[in-house]
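A single protein chain has been omitted from the complex, and every remaining protein chain is retained in its original position.
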Amino acid sequence: MIDKRVASTADAVEGVRDGDTVMIGGFGRAGQPVELIDALIEQGASELTIVNNNAGNGDHGLAALLDRGRVRKIICSFPRQSDSWVFDRLYRAGELELELVPQGNLAERIRAAGAGIGGFYTPTGVGTTLAEGKETREFDGRTHALELPIHADFALVSAYRADRWGNLVYRETARNFGPIMCTAARTTVVQVDAVVELGDLDPEAVVTPGLFVDRVVETGERRWLRDGAFVGGVDLAGSPLVPDEPSDEEDAA
Amino acid sequence: MIDKRVASTADAVEGVRDGDTVMIGGFGRAGQPVELIDALIEQGASELTIVNNNAGNGDHGLAALLDRGRVRKIICSFPRQSDSWVFDRLYRAGELELELVPQGNLAERIRAAGAGIGGFYTPTGVGTTLAEGKETREFDGRTHALELPIHADFALVSAYRADRWGNLVYRETARNFGPIMCTAARTTVVQVDAVVELGDLDPEAVVTPGLFVDRVVETGERRWLRDGAFVGGVDLAGSPLVPDEPSDEEDAA
Amino acid sequence: MTTRIDRNALAARIAADIEDGAIVNLGIGAPTLVAEHLPEGAEIILHTENGMLGMGAAPRPGALDPDLINAGKQAVTTVAGASFFHHADSFAMMRGGHLDLCVLGAYQVSQEGDLANWSTGGEGSIPSVGGAMDLAIGAKRVVVMTDLLTRSGESKLVAECAYPLTGVGCVSRVYTDHAVFDVTPEGFAVVETFGDTTVDELRALTGLALTDATTGTAPAAEQTLERSAG
Partner (left out) sequence: MTTRIDRNALAARIAADIEDGAIVNLGIGAPTLVAEHLPEGAEIILHTENGMLGMGAAPRPGALDPDLINAGKQAVTTVAGASFFHHADSFAMMRGGHLDLCVLGAYQVSQEGDLANWSTGGEGSIPSVGGAMDLAIGAKRVVVMTDLLTRSGESKLVAECAYPLTGVGCVSRVYTDHAVFDVTPEGFAVVETFGDTTVDELRALTGLALTDATTGTAPAAEQTLERSAG
C-alpha cells in the first residue's frame, strides 16, 4: 500500500540537511507553501540554497527563513519588491549570494532537471548581462545560450488536493512553479488543503502524477481564501503592494 | 470573436503544400486523426515529410497516404509492425526516406520546437547507432547527445472536445502526441468528437490551451468507440495484432 | 498647444492596433492599462506569464481570490475559455512564439530595437528581471509603451542603450506620449504624431535623425483620441 501522507509539517520536512538545495513553490504569495516554510524554519537546517521566483515578502515565510540566517544563496528571477526588505538588507550586507535568472529560463531549467535533460539552448537573455560568460550557439540564425538544469534536494510545494498516491491538482494561478518543482527534487514535499480518496481525482485532470511526490501533508482550508485577508501582492482594493516593474531607480514607463 | 471551427475536414486541411512537413498525432490507432488524414489524401499535397510515432497500419489512414506516393520521408520511432506492409514495401524499394528516432527523443524534439528551445542534450541513444554522428557532451559524468527541434508546417491532431477558441481535452491514452504536436506546427488542425460551448471546459483541466490551435473540425461520435470495431492493435479478445517487440528477425525474449 | 497624450489615451491608441483574436501579454505597470481600452466586441485573449490565458478584469472588492493573480501580483478574474498551466508551459508559449503581441515598458529603446527595461545598472541597485527578458524575445511582435522623455527630460529613444539590455533587436514599435515610432533598418521612423507635435520637434527632443513616415493628418490618432475621451 502506498500512503504518502505524513501527520505533521514537521514530519514533512524531516531530513533537510545543512547545505541542501530547497525549491520553494509559489509566485509572490500564490502557491507559497507557508506552513512548510514555517516547519523548515523550526527544523533548523542552514546554509541552504533556495530556489524560488522571488526572495521573500514582508517578515513571514521565505523572508523569515532568510532573516534567521539560514540561507546562503538564492536562485530567483525577481528578488526586489516593495516588501523584500529582509532580502534587501542581507544582500546589501553581502550575506546572501544571488543567482538572478530570467523567469522562463528558471522554469525551463527546473523542468530540465526533472526531465533528465543535460542542458538546453535558449534565446532568452542572449546579449544581456545575465547571459555573460555563457556558451552561445546559433540555431536557425538566432543566437542561443546554453543553460543547465537546476536540481534540488527538497521541493516544498503547495497544491490544492492530493490523494494518498501523491496525485495532485492545483488551484488557479497557485499552480505556477509547483508541477515542475515536484519533478526536480530528490524529495518532494507537498502541502494541500485537503487529501481526497484514491480515485476521486479525475485521471484526465491530474496535474502532477503521484510518482513525483514523496510526502503529502494536509494543512486544511486556508482561511484567507475565504476572507481575503491574504491576497498576494494586492490590498483589498486591488492596488498593488509592489511597485510597477520595472521601476528600479527610474520610471520605466 | 474567435471561432476556429471549420465546416469540413476538407476546409481543415486547406493549404498544405507539396514538400510540407506534417505532424500526425496518434500512437498506433489511438489518437490517430483518421478523418483528417483521409482529407489530406483527397487534398493531394505530395512530397510530404510525415512525423508520426509509427509509419501506418493496414491499408487506411497514414498507410493509404503512403500508398498514394505522397510521402517523401517519415520521421518516426516504430515503423515496422505486423501490418505495416505499405511502409515496408516502399522502404525496401527505396521510395521512402526514414529518420528513426527513439520515442522519447521524438517527443522531446517536438516539445522543443513548440517551446522555442534551440537544441537540448539527452542521454537517450548515446552509444548506439541512432546517435552516430551526433555531437556529444558530458554533464554530471554522463554522456549526452545534442538533439534538435522538429518543426512542422501542419499538425493534424485528434482530440476529444474543443471549444471555439481551440481549447482541447483528450481522452485517455489517445492524448499521446497530440498536445506537443499542437505546439510545434505553423498551422495546427484538430478533429474532435464534439465542440462544446466556450466556458464548458474546466480551465484547470484544459490540456491544450487554444492559442496552439488554428482550426477545429467536429467529426462526430466515433462509432468504434462504442462498438469496439476499431480497437487499435488488438483484436476483440485483446490479443495483439502486432508482434511483440523486439522481434525483428530474432526472438528478443 | 497639445503635444502629448496621457497614459489612458496612449493605452487606447495601442489597444486600437490590436486585432480581434490576438493573444496578448501586457507587461506589468502602465501596459496593463491597455486592457481597459480593448475594442468593444473584439475577443482579445490576455496571457499572464504566471500561468493563465483568458485573464479578465479586476474582481469586485468583495470577491478577491488570492489564488488568482496576474504577473503584477494583482487580483484578477477569468473569462469563459480560460485555461491554467504551469510556469514552464507558460514560458514555452512565449519562447515558442505563440503570443501575437507583448506590450512592455522601457527605460530605453535603441534605434536597432534593443530594449532596456529591467535595470539601470546603478551602484548598489538590486537587480530584478522577472519575465522581462522572456517577454522581450518571445512574442511575435514586441511593442513598447512609454513616455518619450524621462523625468529629467532625456529621450528614452536612443542611438544605443546605456542601461543593461533586456533583449537585442526585439522591439518593433514604440508608442510614446508624443508620437508612435517604428523601428526600421534605417532607424526610428515616426509613423504618427499626437496633437501638434511635429517630426522636427521629435528630432530635437530625441537627437536622432528620424524618418518621417507620417501620412498627413494621422486619422488613426485623431480617432483614438476621440475614443479615449469618450
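Some points to look at:
Just so it is clear, A, B and C label the chains in written order, and each chain counts residues from 1 on its own.
Quick note on the criterion: contacts are C-beta pairs under 8 Å (C-beta built on N, C-alpha and C of every residue); 3 or more make two chains touch, one makes a residue touch a chain.
Here the structure is a predicted model, which is why all the values come from computation and not from measurement.
Considering the entire complex, the omitted chain makes contact with A, B.
Within the full complex, the residue among B:P79, B:G116, B:G166 or B:G210 touching the omitted chain is B:P79. Residue B:G178 is the one among B:G61, B:G178 or B:G210 that touches the chain missing from this view. Residue in contact with the omitted chain (choice from A:A30, A:L62, A:L96 or A:I117): A:I117. Taking the complete complex into account, residues 27-31, 53, 77-81, 87-88, 91-92, 98, 100-108, 110-111, 122-130, 170-180, 207, 222, 224-225, 228, 230-234, 236-238, 240-242, 244-253 of chain B touch the chain not shown.
Against the chain not shown here, chain A presents residues 1-2, 111, 113-117, 163, 165, 167, 183, 198-199, 201, 203-204, 206, 209-212.
By definition in this document, only the chains that are shown with their structure count from here on.
Chain contact topology: the protein chains form a complete graph, every chain touching every other one.
Innermost chain of the displayed assembly, by C-alpha centre distance to the whole-protein C-alpha centre, is A. With respect to chain A, maximal separation of chain centres occurs for B (centres as means of Cα atoms).
One inter-chain figure worth recording: chain A and chain C are separated by 28 Å, centre to centre, where each centre is the mean of the chain's CA atoms.
Distance between chain A and chain B, defined via averaged C-alpha coordinates, is recorded as 34 Å. Each of residues 108, 122-123, 170-172, 207 in chain A touches at least two other chains. Across the assembly, chain C contributes 52, 78, 84-85, 92, 94-95, 138 as residues in contact with two or more other chains.
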